[in-house]
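This report refers to the structure that appears directly beneath it.
All protein chains but one are shown at their positions in the complex.
Moving on, here comes chain A:
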Amino acid sequence: MTVKDVKTILDGSIICGEEYLEKEVHTACGADMMSDVLAFSKNQSVLLTGLCNPQVVRTAEMMDIVCIVFVRGKKPDEGMISLAKERGIALLTTDHRMFSACGLLYEQGLRGGACS
């Protein structure tokens, strides 16, 4: 699916990175602990998180993550937005909670990748 599909499925809104809406996402990861995210290395991923600080964007940058979804309506601040723009990462926000957001994407065929 694409970033745009993720946005539609989660009834989300885009904060920055409209130009990446057509980008493909192949896997997803849902976590609030960034080291758990860093333990998971997959191509073209989307990250769902309830954490909202600059290290979320940094973590996504290191992992080449395509898109970050902030759950429960969290909104990143200006510093995070400009960092994401600089690094070419799309930011979305959704009112869904983590469990539901992950479930909705899973239901539509997005997977987490094999355990490693």
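In this text, a residue touches a chain if its C-beta (ideal position, glycine included) is under 8 Å from a C-beta of that chain, and two chains touch if they have at least 3 such contacts; residues count from 1.
Simple rule for what comes next: contacts and distances are computed from a predicted model.
Participant: Determine which name in "Efflux ABC transporter, permease protein", "Ferrous iron transport protein A", "NADH:ubiquinone oxidoreductase subunit C" or "Anti-sigma regulatory factor (Ser/Thr protein kinase)" the UniProt entry assigns to the undisplayed chain of the complex.
Facilitator: "Anti-sigma regulatory factor (Ser/Thr protein kinase)"
Participant: Which one touches the absent chain: A:5, A:61 or A:95?
Facilitator: A:61
Participant: Please identify, in ascending order, the residues of chain A that touch the omitted chain?
Facilitator: Residues in contact with the chain left out: 32-36, 38-39, 41, 51, 53-56, 58-59, 61-64, 79, 87.
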